[in-house]
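A quick write-up on the structure given underneath.
Heads up, one of the protein chains got dropped from this complex, but the rest are sitting where they should.
In order of appearance the chains are A, B and C, and numbering begins at 1 in each one.
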Amino acid sequence: MNWLIAVIQTMLFVALAPLLSAWLKWCKCLLQNRKAPSLLQPYRDLIKLIRKQPAVAEQASWIFTRSPYIIFSAMVLAASVVPLITVDLPTTASADVIVLVGFFAFARFFLALAGLDVGTAFGGMGSSREMTISSLAEPAMLMAVFTLTMTASTTNLALAMEHVLNEGMVLRPSFVFALFALILVAIAETGRIPVDNPATHLELTMIHEAMILEYSGRHLALIEWASQLKLMLYGVLIANIFLPWGIAQALGAKALVYGLLAIALKLAVLCALLAIAETLVAKMRLFRVQEYLSFAYLLGLLGMLSHIILEASR
Amino acid sequence: MVLILAYAAVLLSLASGLSALMMHQRPALEALAQAYSRLFPEHRFFRRLSTHYLEQNRYPSTLRQGAFALLGMSGVLAISAGLAVMLTQQVLTDQIGLGLPWLPWHMRFDGLSGFFFLIIGIAVLTVSLYGPGYVEAFSEDKQPFAPLGLFTGLFVAGMLLVLLADDAFFFMIAWEAMSVASYFLVAFQHENPANRRAAFLYLLMAEVGALSIVLGFGVLASFADGFTFDALRQAHLSTSWASIAFALALLGFGMKAGIVPIHVWLPEAHPVAPSHISALMSGVMLKVAVYGLIRFCFDLLVEVHWQWGVVLLILGTLSALGGILYALMQSNLKRLLAYSSVENIGVIFLVLGLAMIFMANGYPQLAALGLLAALLHAFNHALFKNLLFLGAGVVQHQIHSLDIDDMGGLIKRMPKTSFLFLVGCMSISSLPLFNGFVSEWLAFQTALQVFVLDNGVLRSLIPVAAAALALTAALAAACFVKVYGLVFLGLPRSRNSEKAKEVEDKGMLLALEILAGLCFLFGIFPSLVIALLNPIARQLLGQALPNAEATSWLWLAPVTMDQASYAPILVLISVLMAAGIAFRYLRRNPETKTMRRTEAWDCGFGGLTPRMQYSSSAFTMPIRRIFAKVWLIDEQINKDMRGASELDVASIHYHLQIQDHCWPRLYQPIVHAINSLARQVGRIQTGNIRVYLGYSFVTLIVMLWVVSL
Amino acid sequence: MNIEQQDFYTQAILSMAALVGLTSFLMLGQGRLLRLIFVFALQGLLLTLTTALAAYSTNNHHLYISAFLTLVLKVMFIPWMLRRQVLAMNMHRDVEALKNNTALMLTGASLMVFSYYVLHPIVLTSSAIMLNALAVSLSVVLLGMLLMISHRQAVAHVVGFMSIENGLFFAAIVATKGMPMVVELGVAFDVLVAAVLFGIFFFHIRASIDSLDVDRMNRLHEVDQ
Partner (left out) sequence: MIAAYLVLLIPAIGIVFFALNGHTQNCGRLNTRFNALTLAATVWLALNVLNNGTLLSAGKALIVDSFNVYLIVLTAFIGLTTAIFSGPYMEHEKQRGKLTEKRLKVYYSMYQGFMLAMYLVLVTNNMGVMWVAMEGATLATVLLVSLYRTPEAIEAAWKYFILCGVGIAQALFGTILLYYAAVQIGDADYALSWSVLLDNAGKLNPEILKIAFVFMLIGYGTKIGLVPLHNWLPDAHSEGPTPMSAVLSGLLLNDALYAVVRSKMLVDGATQSNIAGLLMMVFGMLSFLVAALFLHRQKDIKRLFSYSSIEHMGVMTFAFGIGGPLATFAALLHMTAHSLTKSAIFVTVGHAAQLAGTQSMEHIRGLIKTQPKIGWGLLLGTVAIAGFPPFGVFTSEFLVLVATMHSYPWLAPLLLLGIGIAFAGLFRHIQPIVYGEQPEGQLPIEVNLWPVMIHLALVLWLGLAIPDFLANWFSKATLLISGSMPL
């Protein structure tokens, strides 16, 4: 039963990811006085891409053509270990939060390789920038996550969330720091403004788009889907770690429905906030990103330290 | 029985070395064989020997294969000895009547030694598979096989003996034999002055390290009666003396292991040796140094202090970060790998430091976790670093260069090598499903146990170290994306790599395949190794991992199932399922199943050339900008101007030189000090005999005055 | 014990000691080679007399042989040889300018005092005469070294070297009534060979640097140019 729920939840994750990004786009359009596309537009895009015959550069090797599958499945796997609507999730035991970060790394590794595979300048540029930014973001993320895991003294995400739930409403300064750190990291990692602009194709500023410039057809679809999944994963992480309330602790139908509603609400609000932020803030120059990320890192570290020094009960 | 296996491993490696010396004895051997075939005409063997194996053209390659076969057998025996002693959990001791009259060579073979035997054995076995094909290309004129084979054998024997040694004197002999033999290997291609310089630096630092170790043992011995490790274990040292001994051992073993800032020999020496030797040095010899440190700190020094752990932690963090940052900047493939070894050794030291801290604070179980993580990482690093060095050797073998900026596009030309190399890159970048990730994961788990400690300094220090570890891992991934992307992907950057072909020698590929297979195997079933390691921790620390499930085949849960768990096999299955479904589903339409091959997007300018690709220094430019303070960067851009008002750029020269801070800060002052001291001292010898007489005279007067006091 | 209470032999020995010491001083301040050689021969003569005296008073016959050897070697052969060299090389008119002659003399004097100071423990086991004799011979040794340090001519070095031998010999005769015969003969043989070798070396040195100034022999050194 548990395993079935886990599979269903994962599929839910995968299915809802495009919707979330559509919602984000919708909010943004609204804020910018533009006409928003339909919430189903991302699904239409995906289907269209999947139907097309992919065009692949002559120089491309199997790395290029297989990477989308690897990236996508790594993201799916990541989705399977993050509690979405219930914490009673057996899959979380097979991969804890460190492994989750590992999945992200895995996907990124292949994405960067794929960028380098064709041998254009853009691919190299994208890979180089992506690896730089992620190597700064990854420790910040781990710091933020460690704050949680040390509070709960477990790296198992489901158990950690349960711990936060059971503890009730406790104001932890460390969590404040960690929350902000994680948000900053999430923005950087999902390629949002101010670090990257998902809508741009201006060569000199793009990061994520530069790597996938050569992709088309179903490959592009998978990669787009994977990045939508990643956005959702971060959103769910933030929502469920720091505000776990509403998530189902038992496997009743009612609890699950509540859980689904709760997470939908949380994500909707979160994305709306992100949209506001993206509207207000301008994109940074590439070499300002380090300051941004070291700030995130600092926040994560502060969270960790304040947890250890102020809160730990010894 | 087990000990005999171990001895046999040592003897076989020696025999392999000695057999290499027969390179120039072909006429003598032939004469011998002919004499025998005359004596025993009925035995075909001798005739065949002289007509077949000893034939002029075939003899060198026969001999090479023979020498490597002996080495391989030595490797197999080392593996079996190591496994046997670990599985039976014995402690075997023995004495050999060599050495000093009152101090014969003491031998001891226990789980810890056995584990490192296993590491060496695997490495030696793969190297011996790889070797014949690799050295085939060496011309006997320029790179004679005799010294190469001889010192390889001695080197392996030295390493094995270090592990067996049970007294300080014998330990030093084995240790130095290992150092000297590897020195000769580093100096093997000595036509290049840079190689000679590297070899000198290496030997010098090895010597300084060895002296420091001797002194460390000396401190222990002056509190004990005798030099056997048993006697040293009984020594009762005050905290300060114990700390001095620890510092000396750390300096000595650290120098060999290559921790920052005493790592400078490593990136110089490792790349210049032949690749299979680099693999042994980087993959295995550094581990022997780790072994030494573990033996010294956890076994010989009875009590560990948490301050030592902090020192290790800090040094390890520095090495890990420094190593990978320097590695990123390299464009010489083997140099890059050598720096990456510094990083991995740093990780090992960091985790050892954690183990020490937990041990000193009275948490032997957590200490066992740390020790286990360190040992596992040592093991894993040996596997993937060997794989990468051997892979780099294959690339070098095929395109005759080690400069990353000469490579590119090899994935098409060398499909098998490139795949195996990819496995190595993924392991070293600690991606899930591969072995590097497991030890890294354990390291994080150890660090996360910090909440049990009382000390505020430690409580804040360890998370920082953990963060640095995370940064290191991320940078390592960036580094190996660069390596793989530039070496194997994209377009070929030179004619040599354009013409490159897959290596034909089966042995070379087999070696890579074995290592890659092991990397994957132990990434999926880490418990296989951890089960072996648990008794070692019990032996050294008196405690093993707390959780019985830690060693189950499915789950890896070092502390409790609640705290952390990892089931790589489940992850693998899920990945395969997800990828498989996506793959099948998306390609179900036969019309779009085939991909259309087109030109790459070139912004409409037309004609992509390989020179438009990102180069090594371009790839790392953002990181170089961000961490600018870490290196001494000398960056120059010279533009040749042209045209009437000199505004057109005719050509641009970009020059980039990156140097270690350690050179000007640490080493040059020492060199300078010694040289100027020597110059000062030189002034006493003026060449004038009257001055010399004056010395005698003054000495006499002073001495007479001294004794008459 | 004062000197008037000593027997005649002791008084004579002490006078000889004083004279030997004096000759050493004379040599130290001497810039002319021929005079240096002459004073050296004089010292040898004093040594011969002392040896004969000791032989006579102790009735020790092998000391006569020593006395004879000394006479032949140090009064006749070596001075003759050196003189011949000096004349052959036309150096008899050269005067070596000694820097700080006064300081040199003062140093010599303080060396004498130092010798007494160093050897003072000997008084505990034996008489003051022994102290005198040994101290004088030690200072002869030291003055010989000082002579070599202060003079630049190779000939002067040989004289200094031989005068050191004289000092040793004096000590052996006075303090111990002569060494065992085999040692004495060995020493004498060594001195002879040394003298011959010196002769050979003068020739070679001149051939190589066209002078006997030892300061010009400084090719082998460790100083940066």
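Please note the rule applied: a residue touches a chain if its C-beta (ideal position, glycine included) is under 8 Å from a C-beta of that chain, and two chains touch if they have at least 3 such contacts.
Because the structure is predicted, anything quoted here is derived from the model rather than measured.
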Q) What are the shown chains in contact with the chain that isn't displayed? A) B, C
Q | Contact with the hidden chain (one of C:L19, C:A54, C:L143 or C:M179) | A | C:M179
Q) Just one of B:H190, B:H400, B:K499 or B:R625 touches the chain that is missing; which is it? A) B:H190
Q | Chain not shown: contacting residue from B:A33, B:I173, B:L237 or B:M621 | A | B:I173
Q: For the chain that's not shown, point to the residue among B:S401, B:N455, B:S617 or B:Q685 touching it.
A: B:Q685
Q | Contact residue for the chain not shown (choose from C:L42, C:M89, C:M145 or C:V159) | A | C:M145
**Q.** Hidden partner interface residues of chain C, rising order
**A.** 118-119, 121-122, 124-126, 130, 134, 137-138, 141, 145, 148, 154, 157, 161, 164-165, 167-168, 171-172, 175-177, 179-180, 182-183, 186-187, 189-190, 193-194, 197-198, 200-201, 204-205, 207-209, 214, 217-220, 222
Q.
Need a quick check: the contact residues on chain B for the chain that isn't drawn.
A. 97-103, 144, 147, 169, 172-173, 176-177, 179-180, 187, 190-191, 193, 196, 199-200, 203-204, 207-208, 211-212, 214-215, 218-219, 221-222, 227, 674-675, 677-679, 681-682, 684-685, 689, 692-693, 695-696, 699-700, 703-704, 706-708
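By our rule, only the chains that are shown with their structure count from here on.
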Q) What pattern do the touching chains form: line, ring, star, complete or other? A) line
Q) What chain is the most remote from chain A, judged by the mean position of CA atoms in each chain? A) C
**Q.** Between chain A and chain B, centroid-to-centroid distance (C-alpha), Å
**A.** 36
(Q) So the centre of each chain is just the mean of its C-alpha atoms; given that, what is the distance between chain A and chain C in Å? (A) 100
Q) Between chain B and chain C, what is the gap in Å from one C-alpha centre to the other? A) 69
Q | Touch list for chain A against partner chain B, complex | A | 50-63, 65, 69-70, 72-74, 76-77, 80, 91, 93-96, 98-99, 102-103, 105-106, 108-109, 112-113, 115-125, 127-129, 131-132, 134-139, 142-143, 146, 149-150, 153-156, 159, 203, 213-214, 217-218, 221-222, 286-287, 290, 297, 300-301, 304-305, 308-309, 312, 314
Q: Using the touch definition up top, name the residues of chain C that touch chain B in the complex.
A: 114, 117-118, 120-121, 142, 145-146, 148-150, 152, 157, 214-215, 217-224
**Q.** Of chain B, residues touching chain C in the complex
**A.** 679, 681-690, 693-694, 696-697, 700-701, 704-705, 708
